[in-house]
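Note sheet for the following structure.
Omission of a single protein chain aside, the complex is shown with its protein chains in their original locations.
Take a look at chain A:
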Amino acid sequence: MKKIGLILLLLFLACSLIFAQEAKAEPFKIAFVYIGPPGDLGWTYMHDVGRKQMMDVYGDRVDVGFIESVEEGPDSARIMRQYAMQGYDAIFATSFGYMDYMHEVAMDFPDVYFEHCSGYKTADNMATYFGRIYQPRYLSGLIAGKMTKSNIIGYVAAFPIPEVVRGINAFTLGVQEVNPDAKVHVVWTNTWYDPVKEREAAIALLDQGADILAQHQDTTEPPKAAQERGKHSIGYDADMRQFVGDSVLVSPVWNWGTYYIDTVGKMLDGTWETHQFWGGLTEDAVKLSDFSPLVPQDIRDLVADKKAKIESGEWDVFNGPIYNQKGEVVVPKGQVMSDNDKLNMSFFVKGVVGRVQ
């Protein structure tokens, strides 16, 4: 009896392998692993928009699935492994914390393409991709610096990691460029997505006298809180003006569609190679949204001017001289901060009130 059972099991396994092979000949199967719900109107929402743009381009040639609100932990490895075993050809994971788990799964499935957003670990079949959101953040800082009246700008920030610190610094450099008297007050919430906490942090900043709020958070609560007090805000992730109103002056936004279309295209025609993509305004990976009607023309012109300089590569946001909070020179005049230093940034520039910790 045992032998028959074993034979049946082997037969079953063989069949499933054959069917799995057959499934491979079908449309190219792609899976997306999301950190939050696509309904967050923020980070995951923008990845989902990019996913749909990619699907529009490739139509029947791809079969795309996604899974939302996956914790950054061993669970994510299980989910990615599951996808790989189900015959998915490519897996995209959209949060930093998936990195080690994806790397581990990628080692076990050399024939599957893995793409990880915002990390640094790669393999022959695992690439990374991210955007230089600090570029549009700098531009939004110019607007905030020009438009603040109290010279107190609030910044609701998620976690004290280089990505967020870089954004705060770029924003502050923009603010200080046009208004050296303005200060950017930072509050850490220690969450990427928690509507209640983000609102509490926003209100704390407004009570402190902030008249413009910026954020590195995935909900629309800070702009909503600002609007209720008759104050302005700078959105993030998506153009939050469409969800909140004209009090959102502008939003640095992600634009994943272009990248997803490009990289999936390479997978389809077999020219894909592992890479570390860090695209900016030039590569169309990040954007500055349309302006609110409240932003005057002269400021728009100023922003357009700076934007052109960044896009042409003639000027970089982290061009020296750059000073830290104590006023010491970090990047001397005439020098540009290296990408490596940008990726490991762990100090605040002059003009930020708060601590990196």
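Note that a contact is a pair of C-beta atoms (placed from the backbone, for glycine too) under 8 Å apart; a residue touches a chain by one contact, two chains touch by 3 or more; residues count from 1.
The rule we apply is simple: contacts and distances are computed from a predicted model.
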item	value
Name of the absent chain as recorded in UniProt (options "ATP synthase subunit a", "ABC transporter permease", "Pectinacetylesterase" or "NADH-quinone oxidoreductase subunit L")	"ABC transporter permease"
Residue, one of A:72, A:163, A:177 or A:200, that touches the chain absent here	A:200
Missing-chain contacts mapped onto chain A	36-37, 39-41, 69, 154, 160, 185-191, 193-197, 199-201, 203-205, 207-208, 210, 219-221, 224, 243-244, 353-355, 357
